[in-house]
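Here the complex is missing one protein chain, while the rest keep their positions.
Take a look at chain A:
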Amino acid sequence: MVVETIDWTDLSFQEARQTLKKWRDDHARRSEEIVEIWEHVLSRYTSSLHDELWAVLEQVTIAAIDSARHDVALQCLQKLMTQFPSSSRVAKLQAMRLEALKNYDDAEALYNKLIKADETNPGFRKRKVAILIAKGEKLEAIRELNEYLEIFINDTEAWIELSELYLKEADYARAAFAFEDVLLSTPHSSLNLRRIAEIRYAQGGQDNLELAKAYYDKAIQLNPDDTRSLFGVVLVCNQLANKASPAKKKELIQTGTRALDKLASIYKKAGDNPKQDIHQRTVNALRTQLSQS
């Protein structure tokens, strides 16, 4: 499969504008491409953008900070500051730039000021947590994030971040608990079901393995071609079959074999994958292991 490469510097004004709008609506994080589009195309048409210019500038500033293009970021930021001198949105961008320049103290001071001015804005508090994570102070970050979540208890993004922080500390039990809040918001997402299955599998223990199997099954039900979930099912069945009663064992082996068959068919269909034979051998090895357990 050949990946289509688009030359972002060659777009027309309308196409560039539409692409950026689409990425704005999707919250896509394609920072380098955004900076390229800005530099080569849109920066020449600032007068034709009218009111959309400010939204585009904000998008480009964040993209530039993300790709360490501080010259572009500074340019755009100055334009925004002249237009909106006392805006908290622009102040947040300034603080983000300070963060990127590793000037954490000033950034934190600015965020504190912004929080005092508007207590209900969740963005500022989350950026403070981001500073702590960037500094490497994971435990502090966990504490701050927990405090944040006591107020904004429904912020899925924050729960995901907390779960990942716990995982980095290898605290699987708390990571699973945090991720369950994500599940509450997105109960039909096969991605999230698979993730929590993996956390449960890593936790280990009979109950957790059974939970993992249930979650993996549901994930496969929602997305039958997900190879990672299929492998997950096989591994869990393997583990469970070691200590299961004979009847249960047969059932587990059946589930596992079914998953392996699906995997084999997926790999066969993929055709020209260079690692094809490795995959096939893995599948066969798991199959023998399963049948021997």
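Following the convention adopted for this analysis, contacts are C-beta pairs under 8 Å (C-beta built on N, C-alpha and C of every residue); 3 or more make two chains touch, one makes a residue touch a chain; residues count from 1.
One rule holds in what follows: contacts and distances are computed from a predicted model.
Trainee: Can you pick, from "Protein phosphatase 1 regulatory subunit 19", "ER membrane protein complex subunit 3", "Nicotinamide-nucleotide adenylyltransferase" or "Pleckstrin homology domain-containing family J member 1", the UniProt protein name of the chain not displayed?
Mentor: Looking only at the record, the undisplayed chain corresponds to "ER membrane protein complex subunit 3".
Trainee: Which of these, A:104, A:152, A:172 or A:231, touches the one chain of the complex that we don't see?
Mentor: Only one of A:104, A:152, A:172 or A:231 touches the chain omitted from view, namely A:152.
Trainee: For the chain that's not shown, point to the residue among A:55, A:184, A:270 or A:285 touching it.
Mentor: Counting the whole complex, the residue in contact with the absent chain is A:184.
Trainee: Which residue from A:120, A:242 or A:288 sits in contact with the chain not drawn here?
Mentor: Of all options in A:120, A:242 or A:288, contact with the hidden chain holds for A:120.
Trainee: Give the residue, chosen from A:138, A:218 or A:279, that touches the chain omitted from the document.
Mentor: Considering the complete complex, A:218 is the one touching the chain left out.
Trainee: If you put the missing chain back, which residues of chain A would it touch?
Mentor: 118-120, 151-155, 177, 180, 183-185, 187, 207, 211, 214-215, 217-218
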